[in-house]
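Here it is: the structure, laid out below.
Of the protein chains in this complex, all but one are displayed in their positions.
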């Protein structure tokens, strides 16, 4: 394993310390590294709280700040945070208007946030994101994973919270943005969990994983390496087929951590051509490595259908370590 | 070679097309993919023009926009652009106040920009960046490479240009920022040039390259893989020893393309501790993959000693695809 | 019988900690390669808290173990194994019979199903815990038969298609691999059997 680290057991705390030092103008660190919070809270605003396993940086701590989250709880690598983290974070950032949890749909995350909500003794609602079309949906299963679309939910709901929307309205808006959002991913390599010390799965030099998640878990299918155009065609077809919508959209190409910008923009180009065929027009764009899987090579694409409210929320000023505009 | 690409001979143009489509609010593309330019020019402002081999994205095209560059010329991967590109770009963005070339110190880049200057027939000055302390400096050699510190020069000079400084003043400021800046890099893996199809150099699983540049060229020394703390100690010692300065600094940890954010922040933490030992205090920070080497894993650290003018230039509003604040 | 709680907990902790790599390897195949790391972190925390835990009466001690697991493990297994121990703490009488053990474990299984919205046959730890609870409750259980059933049940998850947990994302590709949580449950039950039988 080749990583810029010291002792594997301190990777998380050392990285968080660096993160907080580098962005001390925006964020502060909670006791025992349990959470990262906005330096200046806005009294009367609903507090937005997210979190999840680490290894997806900049998600979630990178989105703490004006116009997005009030706090983020980092779990161990790919492991949901524990309820004490969310309880402490909610205590720190709830200024009386209640707390909205934004949780990616993994059973670990859902259960730990559920326990935190039961134990916290305050007004809490939960938005669960499940944008990954690679997973077959059914009433009887875990359902779809929450992946890169979570960023869009956090951004749009964050803007509305900043504008003073109340807890119930934010919960509804979050669910609505989630329903307007679909993602799909492809991996060219596995990632390596520091504590495990070797790649999570083996992949041949001419193979790739289609429909991969963000935890180095295998995807739905191992297939032969294909061209960017062919990959884009399959991903966009899956997304558009599931969305069943045409019109203006936010189009987000997300790198998994080991993918250079050159390839992400090439994928943007390839996928935009496919979107056009399905009647989807990107009027807002985001390209970069925002929801990652450690050092995995590959990318996901996310489409959010836009209406005026969602567009306004996306465009609203934001000032966080990883996403910033208008401020 | 595992990359999200189609035909290797179209990687650059397809990636540029995606780049311009994703950031069409800020930039436009010149004819024949020769350059990327600011969508809205500011008449009377000195035009800032940079460029270099591709494969370092977002450098340079990602820094075109308000407060930084007016145009960037992308060469083939790791190959300097050709004079016709700079001539066409200068023609497109010179509004009469002259053009400042910002060129990384590689002989290919220097010679091609020199030829463009000779052939363009307009008022042009050149700032050459050479911040890489890994290379021994001497009057008789090529001298040091220009690496991640180039971003700092472009940002600070860009701010002054936006404020109306004239060509000579900008040339002087650029040289001054360059002299206040030092960088050093380490690579854990080689990169793979798409057209070459295989890694530029082989590296064993427990080796790393100390003092590497940003072209997948070997570094000064192949050494055994070491801890983040040890790497930070050597890099900071080289930088601080060469700077021979104490006080407030901008501290920039730069990923090479295949390095996850988690590791970059861990390196920030490790190197900040070393800077303190040398009496250097980071009062401004930047962490991310801004000056890359395709998919290479590893990072560089850059220190710029700050005075009021440089700090003001760094803090000034900027609105480009890859760097944005205050707007 | 009076349960040798401290010995039980030491043995369960030791077995889980030393099986961490195996559990992580199972989780690599159909999950996210952390089950062993998670469980090890949890039981190391339990061992570190031992003084505090065993200062309490047995029921409270078990609840404290559960709470430690909830607060240290994270992931899916943290709330689930945490709930398991907390429920055992609530339900076990001072000197439980085998049937008491069965009833308490059955109550835990019910709590786990509610927490995880899962059922038997979904390819999870429930596919070991559920059958063992039912067998204990039946009254016909011996240490030998419990141990055999735990091992069999874990193995029986191999051909299952996962309906719950991360492995469910894999669809048919989850078939052919043992569920990591089923294996950790098997290890814990085997450890308990060994201690009750007087094996270290």
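To keep things simple, chains are lettered A, B and C as they appear, and every chain counts its residues starting from 1.
The rule is simple: a residue touches a chain if its C-beta (ideal position, glycine included) is under 8 Å from a C-beta of that chain, and two chains touch if they have at least 3 such contacts.
Computed from a predicted model, the values in this text were never measured in an experiment.
Novice: If I'm reading the header right, one chain is hidden. Which shown chains does it touch across the whole complex?
Specialist: Those shown chains that the absent chain touches are B.
Novice: Which of B:50, B:200 or B:320 touches the chain that is not shown?
Specialist: Of the listed residues, the one touching the omitted chain is B:200.
Novice: Any idea which of B:42, B:176 or B:220 touches the chain not displayed?
Specialist: With B:42, B:176 or B:220 as choices, the missing chain is touched by B:220.
Novice: Considering the whole complex rather than only what is displayed, give the residues of chain B touching the chain that is not shown.
Specialist: 53, 75-84, 106-108, 111-112, 114-115, 134-136, 140-142, 145, 193, 195-196, 200-201, 213, 215-218, 220
One rule holds for everything that comes next: only the chains that are shown with their structure count from here on.
Novice: I'd like to verify one number: the distance from the centre of chain A to the centre of chain B, where each centre is the average of its C-alpha atoms, in whole angstrom.
Specialist: 29
Novice: At what distance in angstrom does the C-alpha mean of chain C lie from that of chain B?
Specialist: It comes to 54 Å between the two C-alpha centres.
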